[in-house]
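Only a single protein chain was left out; the remaining protein chains are all shown in position.
By letter and in written order, the chains are A, B, C, D and E; residue numbering begins at 1 in each of them.
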Amino acid sequence: MLGVERKSLVISEEERKVTAYHEAGHAVIAMRVPGLDPLHKVTIVPRGRALGLTASLPEEDRHNYTRDWLLGQLKMLFGGRVAEEMVFGDEKITTGAGNDIERATSIARRMVTQFGMSPVVGPIAVGEREQEIFLGRELSQRREISERTAQLVDSEIKRIVDEAFAAARTVLEDNTDLLETLAEALLERETLDADEIKCLARGEALPPLRSAEPVEALPEATDAEEAKPAASRPAQDTGGGEPSPALA
Amino acid sequence: MLGVERKSLVISEEERKVTAYHEAGHAVIAMRVPGLDPLHKVTIVPRGRALGLTASLPEEDRHNYTRDWLLGQLKMLFGGRVAEEMVFGDEKITTGAGNDIERATSIARRMVTQFGMSPVVGPIAVGEREQEIFLGRELSQRREISERTAQLVDSEIKRIVDEAFAAARTVLEDNTDLLETLAEALLERETLDADEIKCLARGEALPPLRSAEPVEALPEATDAEEAKPAASRPAQDTGGGEPSPALA
Amino acid sequence: MLGVERKSLVISEEERKVTAYHEAGHAVIAMRVPGLDPLHKVTIVPRGRALGLTASLPEEDRHNYTRDWLLGQLKMLFGGRVAEEMVFGDEKITTGAGNDIERATSIARRMVTQFGMSPVVGPIAVGEREQEIFLGRELSQRREISERTAQLVDSEIKRIVDEAFAAARTVLEDNTDLLETLAEALLERETLDADEIKCLARGEALPPLRSAEPVEALPEATDAEEAKPAASRPAQDTGGGEPSPALA
Amino acid sequence: MLGVERKSLVISEEERKVTAYHEAGHAVIAMRVPGLDPLHKVTIVPRGRALGLTASLPEEDRHNYTRDWLLGQLKMLFGGRVAEEMVFGDEKITTGAGNDIERATSIARRMVTQFGMSPVVGPIAVGEREQEIFLGRELSQRREISERTAQLVDSEIKRIVDEAFAAARTVLEDNTDLLETLAEALLERETLDADEIKCLARGEALPPLRSAEPVEALPEATDAEEAKPAASRPAQDTGGGEPSPALA
Amino acid sequence: MLGVERKSLVISEEERKVTAYHEAGHAVIAMRVPGLDPLHKVTIVPRGRALGLTASLPEEDRHNYTRDWLLGQLKMLFGGRVAEEMVFGDEKITTGAGNDIERATSIARRMVTQFGMSPVVGPIAVGEREQEIFLGRELSQRREISERTAQLVDSEIKRIVDEAFAAARTVLEDNTDLLETLAEALLERETLDADEIKCLARGEALPPLRSAEPVEALPEATDAEEAKPAASRPAQDTGGGEPSPALA
Partner (left out) sequence: MLGVERKSLVISEEERKVTAYHEAGHAVIAMRVPGLDPLHKVTIVPRGRALGLTASLPEEDRHNYTRDWLLGQLKMLFGGRVAEEMVFGDEKITTGAGNDIERATSIARRMVTQFGMSPVVGPIAVGEREQEIFLGRELSQRREISERTAQLVDSEIKRIVDEAFAAARTVLEDNTDLLETLAEALLERETLDADEIKCLARGEALPPLRSAEPVEALPEATDAEEAKPAASRPAQDTGGGEPSPALA
């Protein structure tokens, strides 16, 4: 009821640290899982409701997606939560992964129900897509799915998601040094570009900052709009995130 | 059909007493469970449809929430009902906890279905959130959940809620003296501020009231609007309460 | 199609008698179950679609309700049907209890699904209330309840209702004399006020009517509007009765 | 697409005969089951879409209905179909009983779900009635019923309906002479009034018709509008019949 | 996107042949199953979306329908598909029977759910008909049907349909000569009237055509509009067919 002035976003030191490891988790997967798009930028400068952002940029236009690439996306999406869990412990995992979880579930569901990528469900469209446009038809169409089929779909989605989550954990456990290095660099510099990330991934030290103007991160952030935001980290699960460009 | 003049709210002595123990229950949890936000005020001065209010105030801005903190919220929400049960007996528990129960259920549901915080359900979004905006899509989307998944979600919500309720009971059983002290102070002074609560929690006596003007509680209550109302106690379950600021 | 002039309500002698015992059944429970609000009036003067009315009046404002009080309401609501069954036999029970049954079910459902008063279901909100306002969200929300949970809720409602019905029967069986006395007094005088009811409950005879003007019942009936109609008896189940003030 | 002139209703001799036995079936039940309202008229003069009509007229206003009376209604409604089956054989039963079946099911459902007249379901409202007015609330409300409860309701409805059907058969088998007599009189005179029916029921012959004007049946039919149409017989199941006045 | 001129309907020789046997199948049932309405015309002249038509004409007005007659309709509707299967083999059955199947299912469903013609389901209305007019009520009403009842209804519909299909096959297998004769006559003359059909059914040769103007079939086809189209054969399942006049 009271008019509340929105203060500029103030992030506590603890949240800044969690965000750095969360984004570093996404980034390590992006670099270590073969076939994923190269990283464009990683940042913990908050934008809108997101506390951080990991952006990749495909090397060429892509119109269809392979199963491999989709599984890689799942792993990358789960990299953030897995990093939180590994570094801060299970009791400290945050709601910040809500959006990643939602997007990963959506990809897994489409693999199973639209793309025929579940061997158990087979090359069947569960809930035919063109009918989703018309409310009436959609309703009736959904009725046609039996509980048994719904269970099959649910268990296949769960299997795909669980396997991707476990794979993400394996990748991060094999790359704890890189995770640590990236997170520390993010806490220090707030934003890392493609070259800096590659440099750190090679185990080299970053060249010193040309000037002490971390504000420079902002114009760079603008460029990032055109990059592919592989995994953003909302300050809170919002439901308003744009759908993944990969499968929109 | 008859025009009924709304009288100012008259609270019976018995309801006043139940309310004092209910709010004291919330407050004891807030003080004794580590990691929760510090209490700002506890009051049994009725406001709107609420017979009482326990308000906490986070020490710094928070954008994401840890599992720990969410579980703490559940315990605090259940503190009121547990106190009623302990002090007045199971047959005297009231409908006043309806709003607390609703909010606790909502938090537990989101932990399970959005935040991947149930190990059994896993990092899956059950009912993807962005689709909730559009009636049509939401309907179709909900259809996709099998009865088996719905049961899994229900039983995980129940497990989380039951564990938090039991934990709240343990905390209050370990702090019956403080519960008693706070309730009595509330019955005497109607409103307790942060310093007074801390004083009582240390086992010290409250300094005497500067003057006999309990009306002074009202301007303080106004300040409290900006504080975080951790657990309000509606005169009756209304369904119109604002969503918990923690997860809105 | 034909314009039918509504005749003033003509009640057969048989229906008058059934109504008298039905209302007397409500009234006996109100007097013999501890903790219920004191009776204000019992009448078999038809008003609107109701053939009779039993009204109680709380001694002080009440904002929350204890489990005890709610269970008492259930017993009082069932008192009418139980009296019909005891006096006229199972084959003669009438549709007149339809509204009582509906209100009792609604109270029992809310005890289970909103107020955490079923130990089996626990402190969980089944169907979170604030979402009932919006059609879309409500629909999706209801989907989340599994069949198993729905069965649990149904069986708890049935248990609560059955126990209250049995308890009402026990109370009436222990008070057949009072039931008889009240019903006979109602058939003779049509309306009994608080003092007359207490007098009969003490086993004393009613003082003779001051005058033979039973029409005086009407202004009294107007006062009763402000009293709490604990259990009205519609001429027929209408579905249009106002919700119980106790839990509106 | 072609404009078709509606011819006046032409009934084949065979359909006239089936209708006579169907209405006679209703009428025999009305006379032989104790407690039902006295017959006012039976006719096989078609009106609107109904090929025949059996009308009873309550002796006094009735506001509530006993279980006995409702069961009697069920038997009367089934009297038509039972007569068809007995006289013409199972393979010759017609769609003409569709409306009777629908009304009987509706009464049985309300006995079970609103009036607490099923001992197995108990004094519970299944699908609370007042919510049926609003689409949104109704939807959510229906969700609350578990499959187990729905099965219980279905099996109780089936039990009540089957028992009433069997009882109707017993009554007609015990009164085949009266059934025959009434059907033949209907085929001869088309309409029978209360006195004529009573006369036939006593085993007496009808007095000769005053004149050979069967057209006189028409003004009588008009009077019958105000009588209670206990069981009309549509030419075909229409779905547009007015609800039974008994339970509207 | 391109404007496509609709050419006049060109039927391949193969489709013409399939259609002739399909219509002949309907016609043989109509002649050989007792109690069905006499055939008025059979044609393979396409009209609208129908490739052929078998029309019968009731000898007198009919207002109600016996179980016998309804079962006969089912057999006649299945006659087309059965003929296809017998003559061309199971792999060559066509989508052209889609409309027949739909109408047969609808009749069977109404026998079970509205007309009390299934001994297992009994004289019960499953989904009370008058409520189908209002969206809201219908929705709630459907909810009341338990899965067990829905299964019972489904299995009874399937039993009735399967029995009628088998009976149609038996009839056609006993009348392969007539089937052959009618199909050949249709391929030669395109349209057969009642007399020609009877002539062929007696095993006699058709009188020679008066002239070689098969175009004369067209004015006859217009007359057929008023006849009852017992079983039309759409070029393709359209969903736009008029409901069966028998049960509309």
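Keep in mind that, in the parts below, a residue touches a chain if its C-beta (ideal position, glycine included) is under 8 Å from a C-beta of that chain, and two chains touch if they have at least 3 such contacts.
Note that the structure is a prediction, hence the values are computed from the model and not measured.
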Of E:A20, E:I124 or E:V161, the residue in touch with the unshown chain: E:V161
Positions on chain A contacted by the hidden chain, ascending: 60-68, 70, 110, 114-117, 122-125, 128-130, 132-133, 135-137, 139-140, 143-149, 225-226, 247
Touching residues (missing chain, whole complex) on chain E: 1-2, 7, 9-12, 15, 18, 51, 78, 81, 90-98, 101-102, 104-106, 109, 113, 127, 132, 135, 138-139, 141-143, 145, 147, 150-151, 153-154, 157-158, 161-162, 165, 235-237, 239-241, 243
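Here is the rule we go by: only the chains that are shown with their structure count from here on.
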Shared-contact residues (touching 2 or more other chains) in chain E: none
